[in-house]
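Reading through the structure tokens given below for one structure.
A single protein chain has been omitted from the complex, and every remaining protein chain is retained in its original position.
Going by the order they are written in, the chains are A and B; count residues from 1 in each one.
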Amino acid sequence: MMQVKPWDFMVKYTPQREWIEGHGILVAFAMFFGGVSGGLYLASLFFGNLTGMVIAWALAALAGLVDMAHLSKRMRFWRMMLKPGSSWISRGFILIFLFLGAAGIQILITWLAPGNAWEILFKVVAGVLAFGVAIYSGFAIGIVGAIKLWNSGLVPILYVVSGLAGGLAVVMLVSLNQDAASLVTISNYLLAALVIDAIFVATYFWSATYSSVTARDSAVRVMKGKIAPAFWIGVVVLGLIIPIALVAPFSLSQSASTVAFGIAAVGAIIGGIMLRYVILKGGMYSPLLPDE
Amino acid sequence: MINILLNELNVYDAEFLKKKTNGAYLIGPDELYVRDKETNKPLVWDSKANKAKVFNDPTIGDYALLGEYTVNGVKCHPSFQLLKDHVKQYTAEAAEKVSTVPAKTIRRIAEEYAEAASIGTTIEIEGEKLPLRPVACIMFRGGQGHTNSAHSYVAMCILNAIVGAMDVPGGTLGWPAYVGGHPDTGRFKVIPFPCKDGLLTAGTFMEHGPWPLHPAKVPEDMLLKELVPTASFSPHPMTSDFPKYWENMGHPYDIEAAIIFGSNMIRSSQNREIVEVFWKKVPFTVSFNILPNEFAEGFADIVLPDCHPLEAYCLFSSHGPFFNHPIGMEGWCFPIRQPVVKAAYERRNKVEALWDLADRIGMRDEMNNYYNVYFSSFGGEALISGDISSARGAAAIDPKKVTKLIKPGEKISYSEMMDRVFKFYFGEKNDLKYISEHGSIDWKKQVKEAYWRWYVDVRIPIYLEHLAELKPEIMKNAKTIGVDLDWEQFTPLTSFFTAQVAKEETSEFDLYSFSYRDILHNGTYTMEFPWLDEVSRMNPYTYNITMNADTAKQKGLKDGDLICLESSYGRKITGYLKTMQGMHPKCIAIAACSGGWAKGAPIAYGKGTNFNILLESDFKHACPVCWSQETATTVKVYKIDHRIEYDGVGGKPQ
Partner (left out) sequence: MRWGMAIELKRCIGCYACVLACKAEHFLPPNIFWNRVLIGEKGKYPAVTKLIYSVRCNHCADPACVKACPTGATHQREDGIVVVDEDKCVGCRYCMVACPYQARSFYEDGHGAQTEYYPGQGLTEHEKIGKTLYPHEPGTVQKCVFCKERIDAGLAQGLKPGVDRDASPACMNICPTKAIHFGDLDDPYSDINRLIKEKKGHPFHAEFDTQPSIYYID
């Protein structure tokens, strides 16, 4: 836990705590589940993977439940949907509910009576909502002007890309019993998603060092401070380097290895959780008093 | 600054010096006043008549402040001339060496001070024309808490006196106050008056009045106060060298029992082991207290729970018109403290408890008389030039001057006493009921009360003749009990003396440590108040030891380190470091009187650092003239692994 002396609160750089410490850790999980859910649903649509869709639906439900678990007044959860006009939390919560409805219907149709226009319609609607579920948490923190590390247009995109990578990783995991060709196809997309993810992660933190003093301070803390192990080991090594290293050779040689792909997928998923953790943990408020 | 004003800028308020100080008094070669042979009054030189006259002779044309004269067959000078010459040695450059304040800065401030004093200007307030002197120089414990306390303080007073900025608009106001009395009764009156040699005597002074001086004697009691009459308060007998003097005095007696009111001297004065030596020997100690503090836990055989200030009336906190009454032309206001909640548990108003005790030991009459004297002293006549710090002292006051608000032997409640006092001071209608509803008694202040100096025929000394006068007697008496003091300080001309703390600076013990009044706390009690504790924990200074950031760096220390301060006497305290820029590089400071160790005060336990543990207490560490304790000490500082001052001491942390 990052300790700020009580007299340094808002006098020096002050870490964001409400959404990461204690119960706050649930926010990171909710964001992760939402992101992966959206990405997974879209990936599952692309690959026509019903299992993936079901898992995406479950993850969205989980995202909503974890969001609710984070509340101190859980029975009032419905109130969270009352301000979609201004609040991204409200929008996100509504998106999750709508997605659960639309995707639920779509899954039922695909399972029970596939191949009709309703299925296509609900796939399109649920797909759009899935995109929303993946991106909303990025907007929720991206618009927080108070925290310079978050206050970037890159965050929603990063969250979607990371969600897609996570989603593809789940698709990979549920497809491990399939033939090599299918696995290679999935691995090619996963590799692409991971590379794009890596580029956005790099761009995001690199641009943070240029955007403001506070964002730079945050970025430095992420890369050199107490959060650095989570960033370097969790996000970079486990989440990006190992999966890319494991997937890339097979992708080039058009062969498959369930062990390598399995490990890569798990790594990518862990990386996705750690990315949310690191971003939330790295959020700092600018000091209100001039620095020495 | 005095030197710069007098000898470089040639700025001084001659009128004030002539009529309101002893600056014109002629001083002979024996350092004493040249006195009139008939009346024994000090003489001044009338420069119009060109002859010496008694200082208050109404025919004086003009007072000479400068020059050399021959009177009574001796060469003599006005004391101002002596002062002016004497301070020439204190150049800004010399002061820079001692204080580290650049000479340029000292000169700049002196110049600004001289200019701002606007000597000669006047202001009209409510039809009264008064001198306007908008400068003031104030000193409290920081400067007083050293072995050069008396001379430092006098120098500060002289700085005000030479520009005439005393009890006039813009200048220092207050102590000793002038209160003309309530318009309905003329009572609650405090008026300074001239006493021996025309010098000021305060209208009220609770204990050991400073003027006229008490005679110097071989001391007979444990306070040793008769030894040096210029000291109002005494650190004895809780000093490390006291037992030696006591034996030299023949060990006149032992204390059999002691009653302590609310104080916490084991934590709030000097090193606790020194204090402990004394209290260990007292066989029976009673403490009136609002909480079981360090003293009560350590030494009290019985603790009598006193009411908290919010649980009881208090009559006495408003009796200091010199201290907490409205300043300047703001009207007089006599507030009372009244209870807002019922006393919890078995707490009792301590005065009522004392009356009960007085009954049991047959002291009710004396106690009632004491209160009668106390209130009468504000009742019209300036009685308290006597010593009323004790029932014994009160008994010596002329009974004809005392109004008997409480009859001998009469049993009344505290609130009944308050009621009578208010009626006595402020008239029948302003009784306790009225004051409780209105919170205070208010009345208009007159110009001559707010700015009284030119309305009362009193002078203050810029030349401390009495020190020269007393010195031989004090030296003789001190010798008989084996006390040795810095005799050089018994000089009438205010001088710089190196404080004991500065004499103890070495390359090893190179930092000056001191404690200072924190904005959140007063004494030790407030530390147990959780709201104050809460904000104290948010304050960067209250519970931390502060030090200049660069000095800390040089010593390999950083913010948050647990450090030990060790004095050259081997006393040690520990605490957490907070570095700052706004701190002299040679200093290390501790806020408030924190670092509690009492079990009964768990909020205060272990918070902050008890600075006083570092303080020695003996004649070597006291100002010889006023007995102020040296409150700073040189230390070395290093990192440490735990709070050693808690080893085997006090309660356990929560």
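Throughout what follows, contacts are C-beta pairs under 8 Å (C-beta built on N, C-alpha and C of every residue); 3 or more make two chains touch, one makes a residue touch a chain.
Here the structure is a predicted model, which means the values were calculated and not measured.
A.B. asks: Would you indicate which residue among B:Gly28, B:Pro243 or B:Pro540 is in contact with the undisplayed chain?
C.D. replies: Touches the omitted chain: B:Pro540.
A.B. asks: Pick from A:Val11, A:Ile25, A:Ile196 or A:Ala248: which residue touches the chain that isn't shown?
C.D. replies: If we include the chain that is not displayed, A:Val11 is the one touching it.
A.B. asks: One chain is left out of this view; which of A:Ala63, A:Ile147, A:Val161 or A:Ile279 touches it in the full complex?
C.D. replies: Missing-chain contact among the listed residues: A:Ile147.
A.B. asks: Quick one: say which of A:Ala28, A:Val66 or A:Met80 touches the chain that got left out.
C.D. replies: A:Met80
A.B. asks: Going by the touch rule given at the top, which residues of subunit A touch the chain that is not shown?
C.D. replies: 7, 9-11, 14, 16, 18-19, 24, 67, 70-74, 76-77, 79-83, 86-90, 93, 140-141, 144-147, 283, 285-286, 288-290, 292
A.B. asks: If you put the missing chain back, which residues of subunit B would it touch?
C.D. replies: Residue positions of subunit B that touch the missing chain: 341, 344, 519-520, 530-532, 534-535, 538-541, 548-550, 580-585, 602-603, 654.
In this text, only the chains that are shown with their structure count from here on.
A.B. asks: I'd like the Å distance between the centres of subunit A and subunit B, where a centre is the mean of that chain's Cα atoms.
C.D. replies: Here the centre of subunit B sits 68 Å away from the centre of subunit A.
A.B. asks: Can you name the residues of subunit B that touch subunit A in the complex?
C.D. replies: Within the complex, subunit B contacts subunit A at residues 537-540, 559-560, 578, 581.
A.B. asks: For the complex, give me every residue of subunit A touching subunit B.
C.D. replies: Subunit A residues touching subunit B: 5-9, 292.
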